[in-house]
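As you look at this complex, bear in mind that one protein chain is not there, while each of the others sits in place.
Right, chain A next:
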Amino acid sequence: MIKVEKMKIIQQTEIAENIFKISLKGSLVNEISMPGQFVHIKVNTANDPLLRRPISISSYDKKNQIMTLIYRASGLGTRELANQSEEIDVMGPLGSGFPIEQAEGQTAILIGGGIGVPPLYECSKQLKNKGFNVIHVLGFETKDTVFYESAFKELGPVYITTADGSYGTKGFVTDAITEFDLKADVFFACGPVPMLGAVEKQLNHIPGYISMEQRMGCGIGACLACVCTVNGPELYKKVCTDGPVFRKGELVYG
């Protein structure tokens, strides 16, 4: 069930350049049903910025009713969020996440780009719990923006790429998959749209799940702002309610 709740901010820290980790406490956490879901946050009580901000859930702990989000403070809204320290207006959980229960095989490869990395953390934890070997390929712009490398390492091997070559493999996540000849039975990806298209092409031979980003209005399916093009008779699906996670082959890129 979707809730709107003033959640208590129990921790907020900058973990890499302009990358913030915020932990929120509240009963909304009880409603989260799968990794890859997101919340819609009103970053302040003013009219500017006006709209809520969609932010993916990085991890959650139902026992203690705590969820953690990781976001990049890059625009007016997210910079405002970085200034908050008491409580915040959260709507969620929203969308359909990574269907862990449908994943089959022994090895899963998780591929994230930039701020697409966070939702993969809970995904990885749950895959690991299910008995999968999890491999992580995480792409960032520069060394200063790399985060959560050690956290992912606790779950399985981690391959880092940076666009400028300042850390890990120089280039994109697809370069690391080629360079290290990484093999898996299923993939999970989240990141910029061009990255998702390239990953889907490269890993076309295995099943996979893609988490999509789009500009959003309402976050609940009413405004039709966040549509994405899909294969099939429907042509459009809504990222906020039909996604954000789609099965490989559903999306049309470009």
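Keep this in mind: contacts are C-beta pairs under 8 Å (C-beta built on N, C-alpha and C of every residue); 3 or more make two chains touch, one makes a residue touch a chain; residues count from 1.
In the analysis below, contacts and distances are computed from a predicted model.
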item	value
Candidate names "Dihydroorotate dehydrogenase", "Fe-S oxidoreductase", "Acetolactate synthase small subunit" or "Sarcosine oxidase, delta subunit"; UniProt protein name, chain not shown	"Dihydroorotate dehydrogenase"
Residue in contact with the excluded chain [from A:105, A:194 or A:217]	A:217
Options A:91, A:120, A:135 or A:158, residue touching the unrepresented chain	A:91
Absent-chain interface as seen on chain A, which is shown	1-2, 4, 42, 47-52, 77, 91, 214-228, 235-236, 241
